[in-house]
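Missing here: one protein chain of the complex. Every other protein chain is in place.
First chain written, first letter: the chains are A, B and C, and each begins at residue 1.
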Amino acid sequence: MKKTKVGIVGLGRLGKEYARNLSFRIRSADLIAACSISEEELDFARTELEVPHLFKDYEEMLKLQELEAIFVISSTNKHAEHIVKALQAGLHVYSEKPLSSSIEECKMVEAVAAQYPKQLAVVGFVRRFDPSYRYAKQKIEEGAIGKPYLVRSQTIDKDTVAAWQIQYVKSSGGIFHDYNVHDIDLARWFLGAEVESVWSLGGAYKYPAFEEAGDADHVMSTCRFENGTMAVLNAGRTAMVGHDTYTEVVGTLGTLRIGRPAAVNRVEVYDQHGARQECVETFWDRFEEAFLRIAEDFLTCIQEGRQPELTLSDARQATLVAEACTRSFQKGELIKVKELA
Amino acid sequence: MKKTKVGIVGLGRLGKEYARNLSFRIRSADLIAACSISEEELDFARTELEVPHLFKDYEEMLKLQELEAIFVISSTNKHAEHIVKALQAGLHVYSEKPLSSSIEECKMVEAVAAQYPKQLAVVGFVRRFDPSYRYAKQKIEEGAIGKPYLVRSQTIDKDTVAAWQIQYVKSSGGIFHDYNVHDIDLARWFLGAEVESVWSLGGAYKYPAFEEAGDADHVMSTCRFENGTMAVLNAGRTAMVGHDTYTEVVGTLGTLRIGRPAAVNRVEVYDQHGARQECVETFWDRFEEAFLRIAEDFLTCIQEGRQPELTLSDARQATLVAEACTRSFQKGELIKVKELA
Amino acid sequence: MKKTKVGIVGLGRLGKEYARNLSFRIRSADLIAACSISEEELDFARTELEVPHLFKDYEEMLKLQELEAIFVISSTNKHAEHIVKALQAGLHVYSEKPLSSSIEECKMVEAVAAQYPKQLAVVGFVRRFDPSYRYAKQKIEEGAIGKPYLVRSQTIDKDTVAAWQIQYVKSSGGIFHDYNVHDIDLARWFLGAEVESVWSLGGAYKYPAFEEAGDADHVMSTCRFENGTMAVLNAGRTAMVGHDTYTEVVGTLGTLRIGRPAAVNRVEVYDQHGARQECVETFWDRFEEAFLRIAEDFLTCIQEGRQPELTLSDARQATLVAEACTRSFQKGELIKVKELA
Partner (left out) sequence: MKKTKVGIVGLGRLGKEYARNLSFRIRSADLIAACSISEEELDFARTELEVPHLFKDYEEMLKLQELEAIFVISSTNKHAEHIVKALQAGLHVYSEKPLSSSIEECKMVEAVAAQYPKQLAVVGFVRRFDPSYRYAKQKIEEGAIGKPYLVRSQTIDKDTVAAWQIQYVKSSGGIFHDYNVHDIDLARWFLGAEVESVWSLGGAYKYPAFEEAGDADHVMSTCRFENGTMAVLNAGRTAMVGHDTYTEVVGTLGTLRIGRPAAVNRVEVYDQHGARQECVETFWDRFEEAFLRIAEDFLTCIQEGRQPELTLSDARQATLVAEACTRSFQKGELIKVKELA
C-alpha cells in the first residue's frame, strides 16, 4: 500500500493532534515534515513523533522534494497564505477551518486553486465526518424525515475555556467566524441551499470582557435560505455542562437530533444529583474520531484521484455567512448575504 | 367551604374539558350555568354535567343573579366581547387565550376592566401552571441557572391535526396568534422583559393549503428583548411524533429543558424500532393538569380576594408580539414591536 | 350522582392522604367517619376535612348506621382484624397492603369474606393503577411484546428514609412483606402465573442496624413461576437518587420498562453535574395518582355492583411469596412456595 508523504505546518494544541493522527493512526500517511516557529513544538515532533524533517521556515519545508501534501493547522490568519504557497509548490493541501475571515481572501485562494486543478485544496469542516452526523445525512438522503426545512445547530464551549478565549478573541475573527462556521456549513449541507439573509443578536451575558473586545459570549443567528428553508445557529462560551454542541434537522416526516447531550460515554450515574450523564469537556473529546476520518478521507482522495466532498467554495460560503452574521450583530439589522458576496 | 358559582360560555372540545373540571374536579367551583348556541353542547351540559341553568343567549346568562364568575371558552373572535359583557355584569372573568388578535381590542378590554378594579379579569396562559414549568420557574428564581438570557420555545401539533386546522386557519388569527402566544408569554415570564423587535420566517413546507390561506405549517420567530436577552420561537402543524411542545431556558450557570420529548407516560419500549418513548397526541394530553390548576387558581384568587399572576396586560403583550411576528412574516422584515403598540 | 358513605381507620401519613382524596378529590365518596387513637389525627379530620363523625374506638365507628364502606389504613398488624370486623358489620372494605404477613391470617380473612359474598373486600396494590403500569399492561394484552417471560421489579426508598425505617422495621413484617409485596403482585400480574420457588439473598450493606433487627437494607429475590417464566425482585432502603422504583417486562417480541428514572417531572437540568433529571423523594410522589385511582375504582365497583380486579386471593399470594422470600433469606436456601401454602 502506497503512503502519501505529508508535511504539517502548525503544531499547537490541535496541530499536535493532527500530527499524532498522521503519524500513528492513518495507515496511508507518512508524516515526513513539520514546520513551526516554536522550539517546543518542533521538539514534540522530533521526540514524540520522530518526524525526520523539521523546519522553522514554511517556504523551506515546501522545497522538500518528496512532499506530496500539506496540512495547514497554523493560526487562522495564516491559513490563506499557507494554502496558496502549498498550491504554488505543487502540493495538495488540507487546511483547518476557517479558510479566512476575509471574503476577498477566500476568493483569492479559490482563484489560485483554479490554476492547479489537479491538486486538491480543502478546508476541514470536521463535523461532516463525525459518524453520527454522517448517519443523519444518510438517513435524510434515504428520505427518513422527508424534506428537511429547518436546522438548529449550536457550538457552545464549556465555561472553563472562557478565560483562555478572552485573550484570544481579538485574533480569532470573532465568535461567528470561529464557532458558527461549523453550524453554517452543516445547515448548508443538510438543507442543500445557500443563505439569503441573516439576523444575529447576542451579548456578553456572563463575561463583560467579550463585549469590551467587540465580541460576545452567546450569539444567535437566524438564517433564511434561498429555497425558503431556515436555520437558527447559536454559539456560546459559557456552558457549565461541557462542550454542548449539537444539531437538529426538522423535515416534513420527522426530526433528527444529533449529539445532545454530548455524553462523555455510555455511563449513567444515579446519585444525589439525579439520574445523569456527564458531558465531554472539549470539541476534541467530542469530535476526535471525526478529525481522524476527515484526514483519512483527504488522503484517500489523493490516492484515488478523487475530488473531496468539501470544496473551497464551501469554505467561502461559510465565511460569507459568518461575515453577514458579524455585521448583523454589529449593526442590529437584517443583512442580505448577497450584498457582501 | 364556600363554592364560587360559575357560568361557562362555549362548550366546544376545550369548553367541555373546562366544564368537566369545573363540575367534577374543582371543589371550590359550582358550575350553575352554561351557554352555547349548539343544541348538542347544551345537551352535554344537561345530561353529562347536570348544569341547572342553560342558555342560548349569553346576555341572558349574565342576568342570572347567583353568578359570580364566567369562563369564556367561546371562539377566539368572541373573547373580547364576552369578557367585556361579563365585567359589565359585575362578574369575575377568566378567558381562554388569546384575548384578541387585535391590539386595539386588547386595549379596549383593558380600559373596561380598569373600571371594575374589584373584579378579576385574566387570560389563561395555561403553561405557566404546568407542574414542570412551575418547577423550572422556581428553580430559576432560586438562582439555579444564574441569569436567564435565552429562551427557546415551540408549540408544534401532531401532523394528524393538520387536516382539521386547514379549515379553521382563517378564523384562528393565524399561527402566531394561535400557537406562539403561549411561547411569547413563556419567554416574557422567564426573561422578565418585553420584546423589542422580531423577525419571523417560515412556510407551508408540507401542506400548501396553509400558504393559500395566508398562513404556514412551520414558522420561526427570533425576538430581541429590551434588556438585551433573546428568544427563538417555533410553531408548527406537522410533527409526526406527537404534540411536540417544549421550552428551554439558558442562563449563565445552566440550562433547563422542559418537556422534551413529550412522552405520553413513564413507559419505554424496546423493540424493532429502537429504544423509544411514545409521545402525547394533543396539547390536552400534555397540559391536562395545567388546565385544572389554572382554573383552580383563578377560583382561589376570587375567594381570597387576591390578584392572579396573569393580567390582561400579559395578554395584550402576547398579542402585540404575535402581531409583530405576523407582520414580519408577511413583509419579510425586521419589526420593532413599539411601532405596533 | 349517588355518593358512597365511607369511613376510614388510621390517619397516619398515608391515612391522611387517603382521607384527603376521599374528602376532596373523589366525587363518588362522602367521608363521614374517621377513627384513630391519636388526638392529633382526629384533629386533622375535624378541622382540615370537616369529617362529621370521629371515633377513638373502631367498633363504635362500625355501628354508624349510614356507613357503607371502610378504608383500612391502620398499622399493618391491624389490617386483618379491621377487615374482618368491617365485613361482619355488613360493610365493603378496602385495605392498604399487605393483608397480613401471616399466611394463616390471610386464609382466615378469606374465609370470613366468603361468608359475605355481596360485600367487596380488596387489598390495594396501587401500582396496578398507576397510568404507566396500566398502559404497559394494556400494550402487553395487545401483544406488543409477544409472550412475557421475565419481570424485573424493584422497590427502593431514598436513603433519607432509612433512619426512620430502622425504628419501624421490627413491626413492618420485614423488607419482603413491606416492600416486595408490590413487586410480587406486579410479577404475577404481568406473567399470569403463580410463583413456584424462590431464592432470596441480601444484606445490610450500608446500615448494620437493619441486620441487627434481623432485616436488610437491600435484598434480591429470584422467582421461578409455575409456567416456567421468571422474575427478579429487588428491595432497598438506601438509594441516593430518590425513590428508585421501576419494573421491566421482557417478552418474546420486545421489552417494556416502566418508571426509570423516577423523574420528578419533565424538567431536565444541564449544569456542572451533567445532563440530568431529578427524581422523586417518596413513593407518594411517584404514585400519588395511583392512590387516587385505586380508591375511585373501589367506589365505582361498589356503585356498579362489580367485582374489583384485585381480590383477597391476590393479597394472600403476595404474602405467601413474601414469606417464602423471608425464609429463603434467613436460611440461605431455595424455597418451594407450596411448602408454605
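Some observations on this one:
Everything that follows uses one rule, which is that contacts are C-beta pairs under 8 Å (C-beta built on N, C-alpha and C of every residue); 3 or more make two chains touch, one makes a residue touch a chain.
What you see is a predicted model, and the numbers here were worked out from it, not measured in a lab.
Within the complete assembly, B:M240 is the residue of B:V161, B:M240, B:L253 or B:L340 that touches the hidden chain.
Considering B:E211, B:D271 or B:E309, the position touching the chain not shown turns out to be B:D271 (whole complex). Interface note: of C:Y18, C:Y94, C:Y179 or C:W199, the residue touching the hidden chain in the full complex is C:W199.
The residue from C:A114, C:A163 or C:L334 that touches the chain not shown here is C:L334.
Counting the whole complex, the residues of chain A in touch with the unshown chain are 1, 24-25, 27, 50, 131-132, 135-136, 139, 144-145, 253-260, 262, 264-272. Where chain B meets the omitted chain, the residues involved are 239-242, 244, 260-261, 263, 269-279.
Contact between chain C and the unshown chain involves residues 146-147, 149-150, 199, 201-203, 205-206, 218, 220, 222, 224, 228-230, 232, 234, 236, 238-241, 244, 250, 252-255, 332-334.
The rule is simple: only the chains that are shown with their structure count from here on.
Centrality by C-alpha centroid: the chain sitting nearest the overall protein C-alpha mean is B. Look at the CA centroids: the one farthest from the centroid of chain C belongs to A. A separation of 42 Å divides the Cα centre of chain A from that of chain B.
Mean C-alpha positions place chain B and chain C at a centre distance of 39 Å.
Counting partner chains per residue, chain C shows two or more touched chains at residues 260, 263, 269-272.
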